[in-house]
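Next up is a structure, given as structure tokens.
The other protein chains are all here in position, but one chain of the complex has been omitted.
Up next is chain A:
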Amino acid sequence: MYCEGDSWGCYLPMSLRSMGSDPMERVVKLASESAVVIFSVSSCCMCHAAKRLFCGMGVNPTVYELDQDPRGKEMEMALTTLLGNSQTVPIVFIGGKLIGAMDRVMASHINGSLVPLLKEAGALWL
């Protein structure tokens, strides 16, 4: 399993690293590699809240700190265009599908749709 932070790179052989590919592609690729993916910025406290939310549910999210990634800026821009300009980190993908920023994550947790999604993605067991 991948662990948090920027150590993900060392687990991938060079051939699989998407060198020079479109940042959006990279985002999608990273998002589909784990059940729960959070794109975050290490200094962002709302991102910290998002991480705590998932950990509190017993889920182990894969976190990519965009400020610690050399191509993080491009990826952040790609994510912003994907979501519309008002949305910002943390941005969450579950089972490869885009959930959204903190707003959407909170809303879907309250209305009960988050847990089934997590179970479907294999991040939560009964």
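Here is the rule we go by: a contact is a pair of C-beta atoms (placed from the backbone, for glycine too) under 8 Å apart; a residue touches a chain by one contact, two chains touch by 3 or more; residues count from 1.
In this text, contacts and distances are computed from a predicted model.
You can't see one chain of this complex, but its UniProt record names it "DOG1 domain-containing protein", from the set "Origin recognition complex subunit 2", "Proteasome subunit beta", "DOG1 domain-containing protein" or "Myb-like domain-containing protein".
On the side of chain A, the interface with the absent chain consists of residues 43-46, 48-50, 52-53, 56-57, 102-103, 106-107, 109-112, 114-115, using the contact rule stated above.
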